[in-house]
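One chain of protein is taken out of this complex; the other chains stay put.
Chain naming follows the written order as A and B, and within any one chain the residues start at number 1.
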Amino acid sequence: MFHLLDIIGTMAFAMSGALTAMSKKLDPFGVFIIAFVTAVGGGTLRDVMIGRTPVGWMQDLTYVYVIILGFILTILFRKKLDKLRTSLALFDTIGLGVFTLIGIQKGIDYQLHPVICIALGTMTACFGGVIRDILCTEIPVIFREEIYATICILGGIVFFILRKMNLENDVLYLITSLVIIAVRLMAVKYKWHLSPIEHKK
Amino acid sequence: MFHLLDIIGTMAFAMSGALTAMSKKLDPFGVFIIAFVTAVGGGTLRDVMIGRTPVGWMQDLTYVYVIILGFILTILFRKKLDKLRTSLALFDTIGLGVFTLIGIQKGIDYQLHPVICIALGTMTACFGGVIRDILCTEIPVIFREEIYATICILGGIVFFILRKMNLENDVLYLITSLVIIAVRLMAVKYKWHLSPIEHKK
Partner (left out) sequence: MFHLLDIIGTMAFAMSGALTAMSKKLDPFGVFIIAFVTAVGGGTLRDVMIGRTPVGWMQDLTYVYVIILGFILTILFRKKLDKLRTSLALFDTIGLGVFTLIGIQKGIDYQLHPVICIALGTMTACFGGVIRDILCTEIPVIFREEIYATICILGGIVFFILRKMNLENDVLYLITSLVIIAVRLMAVKYKWHLSPIEHKK
């Protein structure tokens, strides 16, 4: 089940990357790379920083195939995807929750401090998008307006509070991802955002 | 012989990086870093992702010296390099072929799947240029118009098809690099390129 959600999240991230790249008028190779990087960039950065190499997607080809599929689907159905925007946003949000948990779990596997685990969860979920934006020479959207990373951090805190209570891993995972997904959906619905810090030079 | 081609490719990549950086009016340190990154950035990214550390150029100073030489030559002869553009493009193309093979070979050494090996080859040959463009805040040229990475992927496929036929390593290397070099030269000559995917918002 969890693995299925991971796949859905990967596909959604790849498709959102491909859509961004197409709006930038990149060629098919550029679109593919941006799709790839959006989907696995965060996890790759995490793996490289904790020394888990060769990085994840090199050892399990599922991700590569899912991204190729997402890339092809996006190109084929690019004119119809606008109507599916709500579904895509939902899948993207599932990815946010699942990727945060995967990152946290990797930190625990490497016996790192909870603060670092939360950082790894946030990195896994959000930094694919950061690399995507940098490759498109835009200031990363999550640094500007989207309340996105903050939700991952919040989810991570919930995770470690619940963990202290000795809940079972399955329950822990379920509640944390539901919290992340629910808060994110509310953030989108009610247009929550972080304001820039006012600072006159 | 192969090592000599590697050196020629490194020099050509460093010089192309230095030229790009000078056109951006960077100072000498900036020009040097861009030359360096263009030459070894792809291989560094590959090494970091597969866990081959300290990365290549830290263990064999030849690359550093070749890049320093390329940097100095570019600055000294910057006004004459325009006339040598054809030679430079040829050397650059040799680099493309050789770097792709080196990347594929590293993947095989780490017992990775052929698909991943081809990705590593393409990364080795093309991502120095990607990092160069990002450091100059431009959308990477290989994502936009240049048919460049696609040729590396094609070369990688040829490599693994021939490998199935149990050809000797030397022959395998020779044919693959000739294929990459020949296709690239034709692509330049006949101005082949990938078109952006049409996508109205």
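As a working rule, a residue touches a chain if its C-beta (ideal position, glycine included) is under 8 Å from a C-beta of that chain, and two chains touch if they have at least 3 such contacts.
Computed from a predicted structure; not experimentally measured.
Touching the missing chain, out of B:Lys25, B:Lys83, B:Lys164 or B:Lys189, is residue B:Lys25. Only one of B:Leu69, B:Leu90, B:Ile108 or B:Cys136 touches the chain withheld from this view, namely B:Cys136.
Note on the undisplayed chain: of the listed residues A:Lys83, A:His113, A:Lys164 or A:Lys189, the one touching it is A:His113. The residue from A:Ile108, A:Ile134, A:Ile175 or A:Val188 that touches the chain not shown here is A:Ile134.
Across the interface with the omitted chain, chain A contributes residues 48-51, 110, 112-113, 115-116, 119, 130, 134, 137-140, 142-145, 149-150, 193-197, 199-201.
Residues of chain B in touch with the missing chain: 21-31, 33-34, 44, 48, 51, 53-55, 58-59, 61, 64, 75, 78-79, 134-137.
Note that in this section only the chains that are shown with their structure count from here on.
In whole angstrom, the spacing between the mean C-alpha positions of chain A and chain B is 30.
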